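Shown here: the complex without one of its protein chains, the others still in place.
A and B label the chains in the order they appear, each numbered from 1.
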Amino acid sequence: MKFKALMLGAVASFAFAPAAFAQRGADGHVNVIYWQAPSILNPYLSGGTKDLEASSLIIEPLGRYDQTGALVPYLATEIPTVANGGVSADLKTITWKLKPGLLWADGTPLTSADVVFTAEYCMHPEGGCAQAAKFEGVDKVEAIDPTTVKVTFKEAKPNPYGPFMGAQAPIIQKAQFAECLGAKAPECTTANFGPIGTGPFKVTEFRPNDVISLEANPNFRDPAKPAFATMTLKGGGDAAAAGRSVLETGEFDLAWNLQLAPDVLANMAKGGKGEARSGFGSLVERIMVNQYSADPSLPEGERSTAKHPHPFLSDVNVRKALSLAIDRPLLVEVGYGQAGRPTCDLVPAPAIYVSGRTECQTQDLAAANKLLDDAGYVRGADGVRAKGDVRLKILFQTSTNAVRQDFQALIKQWWEEIGFEVELRNVSASVFFGGDPGSPDTFQKFYADVQMYANNFDGTDPEAYMAAQTCDKIPRPESQWQGENIARICIPEYDALVAELGKTGDINARAEIVKKLNNMITNDSHMIIPLVDRGRVTGVAKTLGGFTLNTWDSELWNAADWYRIK
Amino acid sequence: MTDAAASSPPRSQWHDIWVQFKSHRGALVGAVVFLAIVITVFLGPLVWTADPTFVNIRARNKPPSFEYPFGTDQLGRDMLARMMAGGRVSISVGLTAMSLAITLGSTVGLLAGYFRSLDWPLMRLTEIFQSLPLLPLLLVMVTLFREPLAASFGPERGTFILIVGAIGVTSWMATARIVRGSVLALKEREFVLAARSIGTDDFKMILRHILPNVVSPIMVSATLGIAAAIITESALSFLGLGFPPDFPTWGRLLYDAVDYMQQYPARVIWPGVAISLTVLSVNYLGDGLRDALDPRIRGR
Partner (left out) sequence: MLTFIIRRLFLAIPTLLVISLIIFLLLELAPGDPMAQVPLTVPPEVKEKMRLALGLGEPLHIRYIKWVWQFFVVEPSVLIDWLTRESALFGWLPDTTLYDGQLRVLSWQTRSPVMDIVVQRLPQTMWVVGMGYLFGVMIALPIGIYSAYRQYSIFDQVGTFISMVGFSVPTFFTGVLLIVIFSVELGWFPSIYDTTLVVNSWDSFMMQVRQMVMPVTVLALFNAAQISRFMRSSMLDNLTQDYVRTARAKGLSERAVVLGHVLRNSMIPVVTVIALGVPQVFGGAIITEQVFKVNGLGQLLIGAIEANDLPMVQTLTFIFALLIVVFNLIADVLYGIIDPRIRYD
């Protein structure tokens, strides 16, 4: 292949270099495969993970999250905090200091004007910026001097690390994007496909939805990095093919997000060319229990709305029985292996926020049966329980995905054992997760009794994530079925506690509130039934050194430190 | 010519066809194999009573044994029971959807080829159907028809009708074009002119003289159509259009097994062989039928 020739050439020409990773470009070529191909390299125009991660090789934020979730400065000299005076005592301003002498890949200096411009670009009302949430509550962003930027928020912001932190909010060059503000953003194809950045690599060719060719940035701030002279980021195919190309054939060095059955992955790893590594973040596979009735006989526009509470799932004992019947460790063993952990929490990390309740991890069919018996649901001749006219018949939907279909089959059987009748449905992911108000199959409309999917939160602060489950965020016809409170949870005390969280600055007090909120909707009320804390699995070739799996930021966050193991 | 046999009274035409069919070894083997498959998948569950959706988590990924003759899958479900249940769906969907597509396609093709005035509108209609993107079309059909069909025919039969309809409506166009092409050439032949000169009306002309002469391309379309329908059915389940996700079909069993191909090759072989065997047997059956129906060959 072409890259092998390149690699051999590079190895030959640098054969006399004293230390392989002490010199920029000394290690030749590296191949990365993403089975979802990046479409654009401007993260402000696309929220897609694949696009964010690819662009993180080229453009960088002021600070990133490391593999432990801690904040590390990138373009900034240090992370501003209340302690070092970077964040004001009233939590209303944050002041960033840029590293001195930073250069863009084209050789021009990076100044605070670029940072201010980045905020202006994303906050433009007509731009449709995908990361607008990161700049939520920002009053103004000003350049104090060429290396100092001050962000002022409208209200006290306990977590001021929204703007310019993490893969979602990198700094773009003012000179390149000045003409691309607002509605003109999509016209700047050259800039969107080849942003000039400060990262370890720069784009030589971008083929949308196919492949990106990159080379080392000659002006990268560390003169010894990156060790690789060139990189290819190929996209497309499926997870199995990506895994095969790293673990079995050795054509590629890194394969992103290998969501495969554990025994398939284990078998591939026998190829000996690489290993599968996993790391855990905040992604939780969960079952949402509909608090409202989705009965098809109801008139359109009233299904899954407050007009009709669910006939039996509004009963906490029924929900608890559903949760008790599930054998979470077995689900992990079947579906995720090393890349999953059973969990009872919606917030599985960072450690400070974790409630630590584990009682749901033991399956107890007898207890589930007893709960239903006590609640007055008696088994009929066909084994299905009923109370009066209310039969325990549920429709269980999820998106199309091999692991989810296996989970559905397993859970269906357990629920049938405790006297439910279960019908399964799967919906194509592009319809299920799309918000088309005209489709009956979106997860927001929730025309089913229970549904399963996974979600996580950005960065390390779960405030917005918890605040998504308040009463006013329930999807309903009046809101075009938009809203994040999918399970239709409406607990006044919960909403009050969320408001309190928004006013609390102390990290330990915040953690206590988050734990309480978490338990209110999971362990105590079972409106959300968490199943698996899902890790990320990455295939890494044995010859690729320096890769550290990071679930809190872009997976390619430390590409500058990668090197070839010889 | 084509109806030469009909004009010889002593023996019935159907008897001749049967004699010819019997002497066609491939056709007989095809018929026997096809019947055997049909009997196994439809009556087999009476003998082998295992539940195809029963999860036995302690018996995952078992090789073939006395307890599980075809082994088990990644959730410990009995593969033999799943193959039989899957075969029922795949064969029913394959045959029905194919028949629908072939009927639609042949009718459009015959009408367009024979009646000059219908040619333009029908062929433009065919072009429109050929141009429509398949996946969005199927998604629209689900959105529009799933609930009404489920309401009037019950969930299972509703799904079946939807799937068969979706496959049939999206796969008749090639047959229509092929049949039309052959009819265009046929209707200029001498025997058609001769038949017309003795006053044969259009309906009889199509049925007696044109149709029998385009049977063989239709037969080929039909055999290929079964294979295509079985595979398309498995693709539909990814759109959420197919049967419930725990319900096996041959196409889906094959698709699900591809990731496990290296560890458990048997799991791709069973559905793969079943689909191929069905299509092969139908193909030979079709060959024999065509030879038997063709009076020119029958005489030999």
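To be clear about the criterion, a contact is a pair of C-beta atoms (placed from the backbone, for glycine too) under 8 Å apart; a residue touches a chain by one contact, two chains touch by 3 or more.
Not measured: the values here are computed from a predicted model.
Visitor: In the complete assembly, which of B:Asn56, B:Thr103 or B:Thr143 touches the absent chain?
Guide: B:Thr143
Visitor: For the full complex, which residue in A:Val431, A:Met466 or A:Ala487 touches the chain that was left out?
Guide: Of these options, the touching residue for the absent chain is A:Val431.
Visitor: Consider the whole complex, including the chain that is not shown, and state which of A:Leu102, A:Ala132 or A:Cys471 touches that chain.
Guide: Of the candidates A:Leu102, A:Ala132 or A:Cys471, A:Ala132 is in touch with the missing chain.
Visitor: Which residue numbers on chain A touch the omitted chain?
Guide: 1-3, 5, 33, 37, 39-40, 42, 45-49, 126-133, 183, 185-187, 189, 192-193, 205, 207-211, 213, 232, 234-238, 240-241, 244-245, 248-249, 251-252, 271, 429-436, 438-442, 455-458, 464-465, 468, 479, 482-484
Visitor: Which positions on chain B touch the chain that was left off?
Guide: Counting over the whole complex, chain B touches the hidden chain at residues 26, 119-120, 123-124, 127-128, 130-133, 135-137, 139-140, 143-144, 174, 177-178, 181-182, 184-185, 188-189, 213, 216-217, 219-220, 223-224, 227, 230-231, 251, 254-255, 258, 261-262, 268, 272, 275-276, 278-280, 283-284, 290, 294, 296-297, 300.
Keep this in mind: only the chains that are shown with their structure count from here on.
Visitor: Round to the nearest whole Å and give the separation of the Cα centres of chain A and chain B.
Guide: One centre to the other, that is 44 Å.
Visitor: Show me the residue ranges of chain B that touch chain A in the complex, using the header's touch definition.
Guide: These residues of chain B touch chain A: 53-55, 57, 60-61, 74-75, 77, 139, 142-143, 147, 151, 155, 237-240, 244-246, 256, 258-260, 262-263.
Visitor: Enumerate the contact residues on chain A facing chain B in the complex.
Guide: 240, 260-261, 263-264, 267, 296, 330, 334, 400, 402, 405-406, 408-410, 412-413, 423-428, 431-432, 438-441
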